[in-house]
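Every protein chain of the complex appears in place save one, which is left out.
Note that the chains take the letters A and B in the order they are written out, and that residue 1 is the start of every chain.
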Amino acid sequence: MDFLFITQQSLSAAIGVNTIIFALAAIGLNMHFGYTGLLNFGQAGFLAVGAYSVAVSVVSFNVSLWVALLIGIVNSIILALLLGIPTLRLRADYLAIVTIAAGEIIRQVARSATFNKTLGGSDGITGKFGKEFFDLNPFTAGLDLPFLRFTPNDLWVVVVGWALVAVILFLMWLLVNSPWGRLLKAIREDEDAVRSLGKNVYLYKIQSLIAGGVIGSIGGFVYALSRQSVQPDNYGTALTFFAYTVLILGGAARVLAPIAGAVIFWFLLVFVEQMLRQAVSAGYIPEWLIGVNQVGQIRFMLVGLGLMMLMIFRPQGIFGDRKELALDARA
Amino acid sequence: MHAPKSNFKEQAQAAFASISAVPGIAKPDPIIIANNVRRQFGGLTAVNVEHVEIQRGSITALIGPNGAGKTTFFNLLTGFDTVNEGNWTLNGEQISGTPPHKVARKGMVRTFQLTKALFRLSVLDNMRLAARHQRGESFIRGLFPAIWKKQEAEITAQAEELLTRFKLIDKKNDFAAALSGGQRKLLEMARALMVNPEIVMLDEPMAGVNPALKQSLLGHIKDLRDDGMTVLFVEHDMDMVRDISDWVIVMAEGKIVAEGTPDSVMGNQAVIDAYLGAHHDLSLEEGR
Partner (left out) sequence: MSSIAFTLLTSLFFSAIATSASAATPTYIQGTLVDSTKAPIAGVTISATGPNNFSGESISDASGKWKIEVPAAAVYQVSINQEQLPSGQALTDPAKAIIKANVISLGFDVTILFPIGPGVEKATDLERSAQLLADGLILALVIALAALGLNLVFGTTGLTNFAHGELLTLGGLLTYYLSAVVGLKVFLAIPLAVALSALIGGYLQDKFLWQPLRRRGTGLIAALIVSIGLAILIRYFFLFIFGGDTRQLPEYAGQAGLALGPVSITPKSIITSSIGLAMLVIATLWLSRSHMGKASRAVADNPALASSSGIEVERVIRAVWILGATLASFAGIMVTVNQGVSFVMGQDLLLLIFAAVTLGGLGTINGALIGSLVIGVSIQLSTLFIPTELKYVGALVILILILLVRPQGILGKKGRIG
């Protein structure tokens, strides 16, 4: 059992690209669900829109990367409006189902053969669309420490990514502690009360949906740029559900919580995988119980189990306040 | 603009003395006029009000047995429910079909049968939420504390003044969930005042409130009228109705069956029939 390797992999993952992506997805969800009580189960769709906007704009339309990023943000605003206008009148359960449907529509269209000239079909789009970003990379060597390991490109993504997360969190902190944020929290609890005080609840819900959606699509940017590839099946409902797991783990309705949740989630995911893999290879776990190829599946079983345990025994997550719990409400 | 307090009660009583106790009677200075308001649920007609007017600056009680349609009528007037037909005006302006938040902004504020104090906000935040002009409530401006900090301070001062008046000032930083049932009612009333309404519609303000607090609430309601506001409230507590209302409207099975001063209504045969017919075990004859 090579514990040094396991630790290195796990720590690298804990602050690595995937954590940043899921942190951004969860921050967006925090805006929707944590602070406004919107059951958006289509967050993967926002990441997809961000990722595909970048890839398609650069690869098919030869647009500069920076313009492509702007296009991505505009597209996610449009998606939020398309999604919000019909659905924000619906009850929570209906909203959940409709947003899943929307996310699935996006994924199915993205992987369809009909549009595969522009969208790449089930193989997605692979190309050097991140070139302008990686040209700015000042790191010639990566990081090769005993506890952390990053390639030069990954290191650049990680540094820029965390800086981005910091800026977004700061803005979110400002918003959440402003009168606007107070309105959201009130809406989360009782929309009619807020209406009776003269506030246009609908407008605020749309604004929240847009804000969280844009943050989600920035997560999509990171996803696409880090791998220089966009695969439609990466943006399925599993992504949304894992983002929720991250959010709840950290503690919904706490500004910093999605970070904590993402870091811990990815650390554990990689740690458990590496431990199991090595334990099976070394023979500590018999082959008939778990095959080497099945380690990935065990990981996800544990995610499902973990989510259940979280919701049952500690729904406020690690940093949430039980009193402020958004998740206790009877719908 | 506000005359000395006692004038409003006298004005109201004088106004009502000039009209007869007939359902749908016109009022000398109506703030709300409603016509042919009908709400049906499947085969059931919940509300069927031909004509009603609410006198400005008075305390009007809306009473009737359970299921008479009082809360539904409230919901319809304030935009929380949509009518099958009917129209009504506030200060002469047509507001039928207006969404509830706009109705509130026009000056008609309501409270709810089951208190909607926002439990996960502090008492002070509950109050600050209701303020009408806080620039920080806009998304962009919310990002810049410099823009809204000063207004926040003003709003907080106004809120604290109201909280002091309602004797909730000590609880200002507690979560609203920590308040007792009666205190939540007070909070809801205080919060409604932050909106600077013209007419306050209270849906069963006494429900679930202990007797000691009832007197306090009664006093606050009278203060509302004495500050020039119109009050319309739904109640089952006949003592309270008799104590403070200037005028009483009685609903049964969706219709208005009687109107008049508290005394005239209490002895009205139609009213007694309505209550007894609905098996409402209430003795109207008994004194306090």
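One rule holds for everything that comes next: contacts are C-beta pairs under 8 Å (C-beta built on N, C-alpha and C of every residue); 3 or more make two chains touch, one makes a residue touch a chain.
In this text, all values refer to a predicted model and were calculated from it rather than measured experimentally.
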item: Touching the absent chain when the full complex is considered, from A:A96, A:V246 or A:V263; value: A:A96
item: Per the touch definition above, residue among A:G127, A:P152 or A:G306 touching the missing chain; value: A:G306
item: For chain A, the residues touching the chain missing from this view; value: 39, 86-87, 89-94, 96-98, 100-102, 104-105, 108-109, 112-114, 192, 195, 238, 241, 244-245, 248, 294, 297-298, 300-301, 303-312, 315, 327-331
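Just so we're on the same page, only the chains that are shown with their structure count from here on.
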item: Residue numbers on chain B that touch chain A, as the complex places them; value: 78, 80, 99-102, 104-105, 109-112, 116-121, 125, 128-130, 132, 134, 136-139, 142-145, 148, 152, 175, 177, 191-192, 194-195
item: Touching residues (chain side chain A, partner chain B) in the complex; value: 171, 174-175, 178-183, 185-186, 188-190, 192-201, 207, 211, 323-325
